[in-house]
Each structure stands twice: as structure tokens, then as C-alpha cells.
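Here the complex is missing a single protein chain, while all its other protein chains stay put.
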Amino acid sequence: MTETINIILAGPRGKMGTEALKLIERTDHFNLVGCIDRKHNGLSVKDIESLPNLDAPIYTESSEAFDELNADVLIDLTNPEVGYHNTHLALLHHVRPVVGTSGFSEEQLTTLKQLSDENQTGIVIAPNFAMGAVLMMRFSQMAAKYFPNVEIIEKHHDQKLDAPSGTAVKTAQMIQEVRQTEQQGHPEEKETIEGARGAEYDGFRIHSVRLPGYIAEQEVTFGQTGQTLKITHSSMDRYSFMSGVQFAVEQVIEMDDYVYGLENLME
Amino acid sequence: MTETINIILAGPRGKMGTEALKLIERTDHFNLVGCIDRKHNGLSVKDIESLPNLDAPIYTESSEAFDELNADVLIDLTNPEVGYHNTHLALLHHVRPVVGTSGFSEEQLTTLKQLSDENQTGIVIAPNFAMGAVLMMRFSQMAAKYFPNVEIIEKHHDQKLDAPSGTAVKTAQMIQEVRQTEQQGHPEEKETIEGARGAEYDGFRIHSVRLPGYIAEQEVTFGQTGQTLKITHSSMDRYSFMSGVQFAVEQVIEMDDYVYGLENLME
Amino acid sequence: MTETINIILAGPRGKMGTEALKLIERTDHFNLVGCIDRKHNGLSVKDIESLPNLDAPIYTESSEAFDELNADVLIDLTNPEVGYHNTHLALLHHVRPVVGTSGFSEEQLTTLKQLSDENQTGIVIAPNFAMGAVLMMRFSQMAAKYFPNVEIIEKHHDQKLDAPSGTAVKTAQMIQEVRQTEQQGHPEEKETIEGARGAEYDGFRIHSVRLPGYIAEQEVTFGQTGQTLKITHSSMDRYSFMSGVQFAVEQVIEMDDYVYGLENLME
Partner (left out) sequence: MTETINIILAGPRGKMGTEALKLIERTDHFNLVGCIDRKHNGLSVKDIESLPNLDAPIYTESSEAFDELNADVLIDLTNPEVGYHNTHLALLHHVRPVVGTSGFSEEQLTTLKQLSDENQTGIVIAPNFAMGAVLMMRFSQMAAKYFPNVEIIEKHHDQKLDAPSGTAVKTAQMIQEVRQTEQQGHPEEKETIEGARGAEYDGFRIHSVRLPGYIAEQEVTFGQTGQTLKITHSSMDRYSFMSGVQFAVEQVIEMDDYVYGLENLME
């Protein structure tokens, strides 16, 4: 039997927070003991029209929540400022935090790590909860050691402003760390229409497709004479982040230390 | 029962020509009656080491071949200059030509068409024998009427010099003919690395991937909110052209007129 | 300038109907003059909480709607029974119907066709409004004439009960109509695990993938020595049907006759 995990959720009315409430609701061994919200002090989750029918008290003061509730885990889906405050308090109360942000400063991270060590309380900070994306980047880095010829194609809806996407650039950086630098393509290659060969990153190429009908997809292709190896991740909605949240909660409960990045929870 | 088609092949020692000999050899209702070559007059195909074991006389003078042989079809896989000479002679002798070239001038094409009409002798001139590529371009043009948002990604080996490929540009032209012109992507879209969005062609984009392991592949993707439609053609070797040659021969034998482009033989 | 099209919508509160209201709202030359609904007689669309903020009267009696409103087109997204009643009345009132159903009987279709002819009033009946799916099936049928070797892979979410999908079977039927029947694969091919080669349909194969993360995708692949041609359609939500509805409305306004199936509106 899996033991029940008692959870405080901070940020229940945000887009991610609302999904997290649904996650808790449908996961048998997850139990919501309370929420931290900047409004609705003293009400119950079920009193808020847009939220699921869960009976758990809402606190506007984090410290009260940690004092009064018997929680194992804090899921924080607020913003860097509020999130840092909540996370800090949680560690002091031996409640293990799972925090979804890339916004903490180096100094804040160092403080949280020290606090985690001192209190022997596990903590997971995850800039990206999409487990599929995390694996795609990891596999790409592993493959690049043996297949230095690589190109990235990312495809998004046509309302996206930046090209290439943040995930594509992150993937490129991770590939660069291990890839033997070389200029790909024929040395005398030429573009008869400018831009055909895409964006150059350390000698390899990134292509950005923008079409209605796509949400977010990326394929990383490695080539060698006679073979290609392709890793493709496609995500459709923020719901795809919730398996990452669930995974992090199930891991943190067993941990006494600090982990940054979901990839470091995966063997 | 399918009736036997008697064939003269011009250019038997070229790469395409040698494949065509193999095609004739393994096709029951194809019969090689002779070859036109610039060498080896008077020898038989089977006397030439690199060629299949077919017993058919070789002529260096085209006119002699047409005078002496009883042929239904000429397959010409030489070059524009020789090919024009052979094709012209074939029509005069009521032998139906299947010619694989994009090198004839407008004037030459007009002459051949007139000659075909006068002699009521069918002729097929095909710049591209890859039936899959021809269908890919045709389907792309049909889809573009209803799905104006489109991007082309072509993938080739890394020894290719030009980007985009000739097939990609041809496809783009065919799309442009029917597509309602519009500038795709967000108006304020910006490239954080130059070239990420690919080559622009009449408001839509073409991306060229160059990696060892690929031979020749193209995907044309159409997007609309909530759906994508993608047409992908992948070809591996010149053998893929032979089904187009076979198709053209089987069509021309029933024809009394002039057709340019394999797509015009397909309903 | 595009002329405004005045529209009556039947079934505004259904899933498709609500999407259709949004379509009308954001399309400049579409104008909602009224709705037919089985409830809310006399109210306006904007009075119903779940519906867009459009001011148009609701009728529970179709005949009143047609008598009182000056409409060009009826969009009917109800059910076969109600839909037939509405469509019949529309034709009598010279209002052109666009009907999304596959549920009419042969007899009903014949009656509607006659009525359309007599009144010289265009009508479009569409069992499938997904234009991408319609094109995928059409291209598959075209390709099968020249590429008799084909397999279908369809991929859906894992809550789907039937395999293969209805679209896959429809596609297979359309391919069968034109394909030269042959048993594909090696004659001595054997399955070491039963079912590996998929479902057989007239000598070719259909494979059904069921995984969370997919919504609805189908790829139809044609193979020939040295090349493959693949047509892939992916749809994400019922929103993808709305471009088909819009297309049908824009076509029917120019028509005086009866058309069954969106594919017959596409050249």
C-alpha cells in the first residue's frame, strides 16, 4: 500500500495551480490539507467557484498554514518572490517543497540548499515539469557524444514571438557541452534563398516552424552515413506538466537533500 | 494478356540507362530491340561487361536504329542535345518517345509537339520520373487552396551544395500559383538567432536540413487551428525513378499526343 | 468586398454549435440573424450564460424562424431527426442549408436533393467537416492508383473503444475502390507474435495505436522500391471542424444544387 502524502498547495487559482488541484483530487495517495492563497483567508477550496470540490482551508498567511497544518509536502506554483518566502518557511517546518520556477537567484538557491541540509529536509526545484521534454534534452545530450552531426527542428503555433524557442536553445546548449565542435554541411554550401539553412549554433542548425495547428513540438535529429536517430517530443497542454509534479512529490518524500532540475531525479 | 512493347533505349551505359536496362529485363511485357550509344556500334548489349545479359544490337547512328528496328517506344536517357536529335527522329518514324530531361528549349518543345500532332504519335517528356515526388507536389498544390498556412522542410545528405533543393523551390512555386498570398507567422515575430525561421518564399517558409544519413526527403506541412496535414516523400536511390519510366512507357503506347510532365499522365 | 452572409444556426448549445457561434462571431462577413433551439424561445443568444455575447433571437419553432428572419444560410448542427425537419423547411424557404450529419436515410437524401433542384437552392450535407481528413482520404485514393503497396497507421488516445478507427476504415474503402488488389508482404511472412502485422483489409494492413497523449492522427504510407510517400493528418479538437463549416457556408451561397460530402466541393 502506498502511504498517503499530505500536501499544502500554494497558488491554487493560477493555471498550473488549478491543474495541481485536479491532480491531487484524482490521485488516491495524495491528500490536500490546505492551500496558501493571497485571497480567501478562512474559506475552504470548495467555496471558490472555479476550483474543485475539495474541503481544505485557505490561508493568506503562509506561516499560519505551516503552524496549523500537518503537511508532508508543499507544492508551490506561485511566483519567484512569494515562492521563495513559502519555500523557506516550509523547510524551517520540515515540510518538503516541490517548487516550479526558474526565477530564484543564485544566492537564494544557496540559502535553500543550506537550509535543506541543516534540516535534513528534501527539496525539489524544477524549472521545467515536462518530463518528456527533460528526457528529450537528456537523450539529445547523450546521443551528441557519439553523433556529432545534429539539427534541431522546433514547431510551434504561429502566435509565438521568439524563434528559436527557449527549449531549442536549452537543448542546443546541452548538446554543445558534449559535442566535438565542427562546422556541419558542405564547406561550399550556399543558400539560394537566405535563411534556408536555419539558425547557426556552434556549427549546427536550428529551424523554427510556425503554423496554426501546432502547439509545441521539437525533433532533434542525429545523422551518420547510413543511419539517422531522431528524438521527438510533442506537448499539448499544461496538463502535461502534472505527471512531473506528481513524480517530484513522490520522490521528495523519500529525500533529505536538495535537487535542482527534474533530470537529476531521473536515473 | 498484356501485349509486348518493343523498346529502343538511348544511353544504356549511363546511371539511369543501366537501371532502365534492368527494368526492361525484369518486366515481362517489355522487350529490348536495340540500343543507341555513342560507342560500341555493331556489338550486342551482352558484350559490354557492365551491362545486363540482353541480346540486342547497339547503334551509334540513331537513324540506322530507327530504320532497321521495329520499335514501339524510344526511351531516351541521354542529354538534351543528343536526346532532341533522337526524339525528333523517333517521331518521324512513328516510334513513341519517353524522354527524361528538363533541358529542351521552348522552341524545341514546340517543334516536338507539332511533329507529334502531325504524325499522331504519342510522346512523354518528363523532367522528373519520381512518381512519389510528382504526387507530393500535386497534393501540396491541391491542399494549398484550402490551407494557406504552409511550411516546407527538405532534408538531404550533407554533400549537397544548394539550399533549398530544386524540388523544394518547384513545390513552392506550385503552391504559390494557387495560394492566397499572406505573410505567415506573428507580425512581431523575431529571430533571436538569424535564419531560425528559414527561407522566405512569398510569405511562407522553407527549411533545409543537411545531415549524413539522409538521401532525399521532403515534408510539406499545412496547418490550421486544431489540425495539421503533412505530405512526406522520401527517396533513396535512382531506382525509384524506374517505376515512373515504366508508367510512362505503358501510357505513351496508348497515346497519340504530346504530354509534358508525368503529373499530366496522372488523373 | 465580401458580401455579408446572414445565418440561422440550429443547435447553438451543443459542442459543435457553440464552436459555430464563435466562428460566426469572429468572421467579419458572417452575421447571425437567429438561432433554432429546443429551449429559450424569445430570448437572445447573449441571455444564455454559456454562449457568446451575440444579439440574435432564439426560436423553438423552426418555421417561425424561417418566416420571420431574412436568412441566406442555415447551419444545422443538431441531430438527424431535428436536422431533417430544419433542412426541409430551409429549402422550402430558399435558405441554403449546411448540415453536419451522416445520419440521413437514402430516402431523406433523395427528397432533399429533389427539393433543392425544384427550388434551385444550394445545399451541402457533410458527414465530416474536417477538411484535412477529407484531403488525406482523397490524396490516399489518388496515390493508390500508382502505388498499390500501402499501410495505414492510426493513433488515438487510449479511451477509444474500437480499432481500427472509422476514418481508417473509410480510407481503406476508398483505397480499395481504385487499388489493384494484391496480397502485400512476403508470401511466407510469419508472425512470431500474433497480430504483429495488423488488421488485414483487402490484402493491405491497418495498425491501431492507443496511447494517452494522442488525440487523433492517421498516416497512410505508400511504398515502392526506393521511395515512400506518406500522408499524415493530425487533429486536436472540434475546433478543427470549423474551417470546414466556414468553407461550406462560403461555397453554398454560390450554389443552386445539392452536394453530399465536403470532398465534392473541393476541386
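Should a chain be cited, it is by its letter among A, B and C, assigned in written order, with residues numbered from 1 in that chain.
The rule is short, and it goes like this: a residue touches a chain if its C-beta (ideal position, glycine included) is under 8 Å from a C-beta of that chain, and two chains touch if they have at least 3 such contacts.
The structure presented is a predicted model; accordingly, all values stated were derived computationally and were not measured.
From the options A:L112, A:A143, A:A163 or A:V252, the residue with contact to the chain not on display is A:A143.
One of C:K113, C:R197 or C:R238 touches the chain omitted from the figure, and that residue is C:R197. Within the full complex, the residue among A:T78, A:N128 or A:S234 touching the omitted chain is A:S234. Counting the whole complex, the residues of subunit A in touch with the unshown chain are 130-133, 135-136, 139, 142-143, 145-147, 222, 224-243, 247, 266-267.
Contact residues of subunit C toward the unshown chain are 149-151, 153, 158-164, 169, 184-186, 188-201, 205-214, 221-228. Within the complete assembly, residues 213, 215, 234, 236, 240 of subunit B touch the chain that is not shown.
The working rule: only the chains that are shown with their structure count from here on.
Comparing each chain's Cα centroid with the centroid of every protein Cα atom identifies chain C as the most central. Subunit B and subunit C have CA centres that are 36 Å apart. Subunit A and subunit B have CA centres that are 50 Å apart. A straight line joining the Cα centres of subunit A and subunit C is 38 Å long. Residue positions of subunit B touching 2 or more other chains: 222, 224-228.
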